[in-house]
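Heads up, one of the protein chains got dropped from this complex, but the rest are sitting where they should.
We call the chains A and B, going by the order they appear; numbering starts again at 1 in every chain.
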Amino acid sequence: MIKDFQYFAPKNLEEALKLLDKYADDCKIICGGQSLLILMRQGLVTPAVVIDIKGLNELDYIKEENGGLKIGATTTHREIEKSELVKKTFPVLSQMEKRLASIQTRNRGSIGGNICHGDPAGDPAPVLISLGASLKLSSVNGDRIVKVEDFYTDYFETVMEHNELLTEIQIPAAPKYTGSAYSKFNIISSDMATVGVAATVTLNGKNGICKDVKIGLGAMAPTARRALKAEKVIRGNKITENLLVKAGEAAAEESEPISDIHASAEYRREVCKVWVKRMVQEAYNRANMD
Amino acid sequence: MKQRLTFTINGNPVEVYVEPKTLLVEVIRDKLGLTGTKRGCSDSSCGACTVIMNGYSVKSCSVLALQAEGAEIITVEGLAKGTKLSPIQRAFLDHGSYQCGFCTPGMLMSATALFLENPHPTKQEIKEGIDGNICRCTGYNSIVRALMDVSAGKYKEED
Partner (left out) sequence: MSNTKYSVIGKRVHNVDGPAKVTGSAQYTFDLTFPGMLYGKILRSPYPHAKILNIDTSKAEKLIGVKAVVTGKDTLGKKQGIWRRFPELCDEEILCRSKVRYIGDPVAAVAAIDEETAEEALNLIEVEYEPLPAVFDPMEAIKDGAPQIHDGVEMNININRHIEWGNVDEAFEQCDHIREDYFHCSSQAHMCMETHCAVSHYTYDKKLTVWTSTQSNYYIQALLADMLGMREGDIRVIKPHTGGGFGGKFELDSAQFCSALLSMKTCKPVKIVLSREEEFTATKRRTPMYYALKLGAKKDGTLLAKEVRVVTEGGAYTGMGATALYLTGFFSSFPYRYPNYRYDGYRVYTNTAPTSAMRGFGAPQAVWAGEQQIDMMAHDLGIDPIEIRRKNGHVPNYEVPGQAYIQSCGLHQCLDKIEEFVKSRGKLPPNTGIGIAAYGFMSGGIFNWFDTPYAFAAATVRISIDGKVDLYTGANDIGQGSNTTLSMICAEALGVRLEDVRIHSADTGICPNDLGSWGSRETLMNGNAVKMAAEDAKKQLLEIAAVKLKPNIVYDLDIKDCWVHFTNRPERGISYYEVVKDAIRAKDGQNIIGRGYYTPHRKGMISPAYSYGVQAVEVTVDPETGRYTLNQVVTAHESGTVINPVGIEGQLEGAIMMAGGYGYCEDQPMDDGKILNPSVADYKLIRACDMPETKILEIDTYEPEGPFGAKEAGEGLTNPTAGALGNAIFNAVGVRIYNLPATPEKVFRALQEKKAKEKEAKK
């Protein structure tokens, strides 16, 4: 049963930020509600105030800027999935969205809501981390930019202040010969990741060595995060099967997966080894086609 | 404190007063008595409560009623035109694409939403289109067969 709360539907961002500042300590933002409402129905979260930003059309956009993308926080997963612009510039985002939950959830749920929910098994965060993405956090005090890889502190916890609102996701332009891939390992196709791996590889030329690599891991730690040690194995080197096996092992070792009803920590590590290997390989293949 | 909520449902304008915590599915089932839409879980996973909102399929258990202000909602009761069933409903009948029938309204709404977006989905697109709806009885394949026939144009809107 949901506990009573006071409901506001601000008409613009300014109003929303003012309300958020006023009620900061005991309020929740609702947009698509696909994560929040489950928690509220189970009584896990009982805010006194709910601020509904679903109607803030000014935050619903996908636009290209200097070769990169800027996505408004209330943009739905489905909009991102279907966007021709996204498919052209960062197809990995569209592919990731296509496997996220169900169509109904994607029709309603927002990218911003998903990111702020902070589930380490969520799909968007590892992908955004591998793309070097940043988040614009806004409040009555102004805006600040935080990289996605620095955004999470613990399970379902972020660096956001109570009066801050995520307003935009910024994805920088990718250099030539860059490819990205994402896949989640699960046993039922629409399930959350048991292990999620996103990889972005930049080569110094066709069939060249790996100039840069970013690997985002999901469900392998209390937060989504970069596999820095695995990246170190790969960066600056020619990508070979052997190298990728070593990278996979490094990623597994630097992770902190848990054992739960879906998989044991050891198994997650084993899958991670294979998945990192495959995603980096896939990203490399795509970089070569760039 | 109850707040005023207005929207249209199956083409009919509706005005109700609801508490902010009321879910859309509660308005549909309990306030408006449209019990075709069902509920089968507590965590937005089963899809039995699927309706169409502003042209898209959504789980009505995961929408606050107040978020439906001004929306156009279609439920399973709105699929037939008078006594004439929709093409998808007729396809379901012919293919026996239901057994206990509890998931069927939600399934029909997901299917209807799919066809609103894409009149000729492929088999894979159909499967993805209904993947958010659990059916414990049919094993899905009879539903997929029905929708493939709709996709192939074997069922037209009746005048």
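Quick notes
In this section, contacts are C-beta pairs under 8 Å (C-beta built on N, C-alpha and C of every residue); 3 or more make two chains touch, one makes a residue touch a chain.
Quick caveat: nothing in here was measured; it's all calculated off a predicted structure.
Every visible chain touched by the undisplayed chain in the complete complex is listed here: A, B.
Among the residues A:19, A:37 or A:263, only A:263 touches the chain that is left out of the figure. Contact with the chain not shown here comes from a single listed residue; of A:12, A:95, A:190 or A:281, that residue is A:190. Listed here are the chain A residues that touch the chain not shown: 1, 185, 187-191, 261-264, 267, 270-271, 274.
Residues 29, 34-46, 48, 75-77, 79-80, 85, 89, 92-96, 98-105, 108, 127-128, 130-131, 133-144 are the ones on chain B that touch the missing chain.
Just so it is clear, only the chains that are shown with their structure count from here on.
Averaging C-alpha coordinates per chain places the centre of chain A 30 Å away from that of chain B.
Only residues 2-7, 9, 30, 33-34, 37-38, 40-42, 50, 52, 54, 78, 98, 101-105, 107-108, 189-190 of chain A touch chain B when the two sit together in their complex.
Looking at the complex, you find that chain B touches chain A at residues 1, 3, 19-21, 23, 42-44, 47, 50, 56-59, 61-64, 66-67, 69, 110, 113-114, 128-129, 131-133.
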